[in-house]
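One chain of protein is taken out of this complex; the other chains stay put.
Going in written order, the chains are labelled A and B, and every chain counts its residues from 1.
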Amino acid sequence: MTVVPLFELRGISKEFPGVKALDDVSFEIRAGEVHMLVGENGAGKSTLMKILCGAYRADRGSFFNNGEPVTIHDSTAARKFGIAVIFQDFTLVPYLDIAQNIFLGREFSSRLPGFIDRRRIHAEAKRVLDMIGFDIDPRMPVHGLGVAQQQMVEIAKALSQDARILVMDEPTAALSDRETELLFAMIARLKKNGVAIIYISHRLSEVFALGDRITVLRDGSNIASLLPAETTPDQLVTLMVGRPVDTTYTRPSRPTPGAVVLDVKNLSGPSGFSDINLTVRAGEIVGLSGLVGSGRTEVARAIFGADRVTAGEIRLFGEPIGGSTEISALRGMALIPENRKTQGLALARSVGDNIVLAGLRKLFPSGFFFPGRAMKAARAIIEKLRIATPTLRRPVATLSGGNQQKVVVGKWLNADARFYIFDEPTRGIDVGAKAEIFRLLDGLVHNGAAILMISSEQIEIVHICDRAYVMRSGRIVGELAHHELTEANIVRLGIHQ
Amino acid sequence: MNTAARTAVRSRFTLSRDVMQAFYRLLGVVLLCAILATLSDVFLTTNNILNVLRQSALLFLMASGLTLVILTAGLDLSIGANVALSACLAASVIKITGSPLLGMATGIGCGAVIGLANGILVTALRIPSFIATYGMMWMLTGVTYYYMAGETIHGFPPEFRQLGSGYLLGVPMPVYVMVLFLLIGGLFAQRTVWGQQIYAIGANPVTARLSGVPVERRLVLVYAVSGAMAGLASLIILARINSAQGDIGEDLTLPAIAAVLVGGTSLFGGSGTVAGTLIGALILTLVLNAMNLLQINSSWQPLVTGVIVLLAVWIDTRARRIGE
Partner (left out) sequence: MSTRGFSLAALPVARVPGVAIVLVVLCAGFGVTSPGFATPANIANILTQSTILLLLALPMTVIIMTEGLDLSIGAVLTFASIVLAVTVIATGSPTLAFLAALGVGLCFGLGNGVLIAVFDIPPFITTLGTLGIAQGLSLLVTDGQSVVGIPRSIEQIYSGTAAGIPFPIIIAALAYFITHALLYHTRFGTYVFALGGNREALRVAGISVRGMLIRVYVFGGLMAGFAALLMTARLNSAHPTAGIGMEFDAIAAVAVGGTSFERGNGWLLGTLLGVIAVGVLRNGLNLLAVPSSVQVACIGALVIVALFIDGMRAER
C-alpha cells in the first residue's frame, strides 16, 4: 500500500455549540476510485464534506494534496485543488442553455469587445459533455431538463473547471432507475479518466455496486474502512446503526392505546405520495420513518391540510377533515413542522406572540383580543414546558433551539391540540435538550394526546415510538409493531437493496 | 422569504419599544412645528392649524387602511384612483337621489368592492400586490375619466358638506372622523384576533398558515378594508371641496404610502401601528404645509414625497440589516 492518495484529511475534528460533529476523522481519496461514504443521518458525513470543500473550517486536523501538506480555508482554495461538490440544490440558471450554464462567469470572448463567442462556448461544452458521455444538445435550455440531466450539467460544469475530486451527496435520490444507470455509466467513465469520486449514499445496493472502498462514519467518528468484497450488507447496517442509546432518556411505560384519533385511508396527493393508509390512537406515539425524500413530510402536510390531496380520506376523531389548516387547528390537530425557523415560528415576534398564535380563536372566542389574558396563557405554557426565556417579550429568535421547539409545541398546547404531528422534532437541537423533547412527547401522550412522529434517525423511532410506518418513494412499505421495531428492520424496509 | 431577516418586528408584547418610537416621531412633529412657527407668521394661526389637522385627517384615513395592507407585507397603489372613482360615483348618487346617506354608502361600497378585487387578484391569482394594485390604479383612472367625461359634479346638500367643512366645538368634522378611525383602527389591529393574525401574516406567512390562520381570507379582508377607507376618504374630500372631478385624489397615493412608512410601519410586514401612521400623516402634512406657507412651488411636492418615501424605506432596510 504505497499509493500516495490524491487528497487526504487527517485527524479532523469539528465542534458546533453543544455537538461534537466530527472527532478525529481521517479520510483519503485516490485517483480513479469511487469512495463510498456511509452512515446514519447526523453521523457527520455532510460536515466532513463541507470541510473538504472549504465551506466549514475544521477545528483540528491537516490536509495533504498528493502527500504535500496544504490548508483549505475557503472554497476558492478547495477549488484550486480540483475539489468540486455537486450540490443537491443546483447552481444552474433555468433560462440559459446548458453550454452557458457550464461556462457561467467564464465565457469565451468574441473578437467584438463585450460579446461572447457562443459558438466556441457550445463547442467546448460539447467536448465536456462528450467526455462524460452525456449525449445532449448544449443549446437546450436548462429549465426543460429533468433532475438527472441537471445533475449531469452540474457535473460537466465541475469538470470544465478541471475538477479531480467530485463529491456527490445522494445523487440518485431523485433519479429513476434508468437515470441511475446512466449516472453509473458516467461515473465509470469518469473513473477511467482518473477522476476521484466521493459518493455519499444511503442505498446499500449502490454502495456495493459502485464502491471501490467504503468508509463508515458513526457519531462523528470513523468506524471502519472496508472493501466491498470483504463485507456484507448486514454487516454494514450493523456498523452504521450500532450507536449507544441516549442514556439521559429512558422511556416510561405507556398507557394502553385508546380510540382511533387519526384515520387516513388511501391518501394520494400531487406532492409525491400515494395510497397512504395509517391510523393513530389516543395515547400512542406512531413513527413515520423512511429516507429523506421518501414523502414523509408531504404526507404530514397533506394530513394537516396544508397541501392538496387528489384522492383518499382523512378522519380526525371520526370526522372527515382536510384541505384547510384553519379547520385542522380548530379541530385539535397540530403540526410541528420540519423547519422550525421558517415554518414553525415568526422569529422576529416575541415568545408570547408565538405561543398564542395558534390558539387565538380558542382563547378569544368573541374575536376581541385581550393582551392580559394572552400573557397569562403564554406564561402558563412557559411554566408548563419550562421554556427558558427571561421575558415573554423576548424575540423568539434569541432562544436556543430546544426552547424554540418548545415554543412551537407550546403554541399547540395553548390551542388545546389533541393530535400532534412532529416532523423531525429533534433536528438542530443539542443532545442534552433532545431528551427533554422526548419527555415532552411522553407527557403529551400520557395526557391522552396522539402523536405521529417523523424522524430520519431510526434510533429515535425505535426508542420513542409504540409502532412505526416505513415509507419509501411516496408509499408506505411496511408497518412495524412494537416488538418488530428495530433499527435494522427500519433500514431494511426503507432502503431498497 | 428569509424570515430570519424579519427582526425589528414589534407587537403588543413589546409595546414599550413602540411607545418609544412613537415618542421620537411626536418629538419630530413638535420640532417641525417649532421650525415652522419661526419661519412663518401664518403657521400658528388657528386657521392654519385647523387646516393642517383637516389635511392630515384626510391623509390618515387613506393611510390607515393602507397600514393594514403594508403590515401584511403588501402594498396598495390603487387607493388614489380608488378615491377618484368612489368620489365621482358618490357624487352622482347624491346628485341623482338627493340622499347624502345613499351617496356615502355608494362611496364606501365602491371603495370596498375595488379593494375586494385587489384582494382576489393578490390571493387567488397570486399576482404580486404592487403589480395587481398598480394595474388596478390605471384601470380605475380610465373608468373614472370615461365616466366623468371631463365633467364636474358640484353643489351638494349642506348637511353632507358638513362632513368635510363643518365644525363641532370649533374643531373640523374630519378631525372627529380621524379620531374615530384612529380608535377603530388601533383597536382592530391591537385588540382583535384578526388584527393579531394580520401581524402574524406579515411576520411570516408560512408560519401563520401552518398555525391555522386563514391567510387568504385575511388578506382579502385587508385589501377590502384599505379600499373602503379610500372610499370613506373620498367622501371627506367631496364634502370639503364640494365638487367631483375625474382627477380628484389622484396624487394622494404617494403621500399616503409616505405617511405609513414615516409612521414606522415596515414595508417588509409584521411591524407598525395605526397610531404611528397618524403621526406619519401629521408629519407629511406639516412638510407639505410648510412648503405651502413658504411659498415653495407646489411642483416640489411629488419630488419631496418621493424622497421621503425613499428615506423611510432606507431607514427601515437599515434597521433590518442591523437587526441581523
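We adopt the following convention: a contact is a pair of C-beta atoms (placed from the backbone, for glycine too) under 8 Å apart; a residue touches a chain by one contact, two chains touch by 3 or more.
A quick note: this is a predicted structure, and the numbers were derived from the prediction, not measured.
Which chains here would be touched by the one that got left out?
The undisplayed chain, in the complete complex, is in contact with A, B.
Touch as defined at the start, partner being the missing chain; which of A:93, A:123 or A:259 qualifies?
A:93
Which of A:31, A:70 or A:116 sits in contact with the chain that's absent?
The single option touching the absent chain is A:116.
On subunit B, what residues meet the omitted chain?
On the side of subunit B, residues 75, 77, 121, 125-128, 130-132, 134-136, 138-139, 141-146, 149, 246, 254, 257, 267, 297-307, 309-310, 313-314, 317, 321 touch the unshown chain.
May I ask you to list the residues on subunit A that touch the chain which is not drawn?
Interface with the chain not displayed, on the subunit A side: 91-96, 100-101, 104-107, 110, 114-116, 118, 134-137, 140-141, 143-145, 149, 152, 182.
To be clear about the criterion, only the chains that are shown with their structure count from here on.
Could you put a whole-Å number on the gap between the CA centroids of subunit A and subunit B?
Whole-Å distance between the two chain centres: 45.
Subunit B touches which residues of subunit A in the complex?
Going by the criterion above, the answer is residues 304, 306, 324-326, 328-330, 335, 337, 341-353, 356-358, 360-361, 364, 367-371, 374-375, 392-393, 395, 397, 411, 415.
Looking at the complex, which residues from subunit B come into contact with subunit A?
Contact set of subunit B toward subunit A: 3-4, 6-9, 11-14, 16, 190-197, 199-200, 203-204, 206-214, 270-271, 323.
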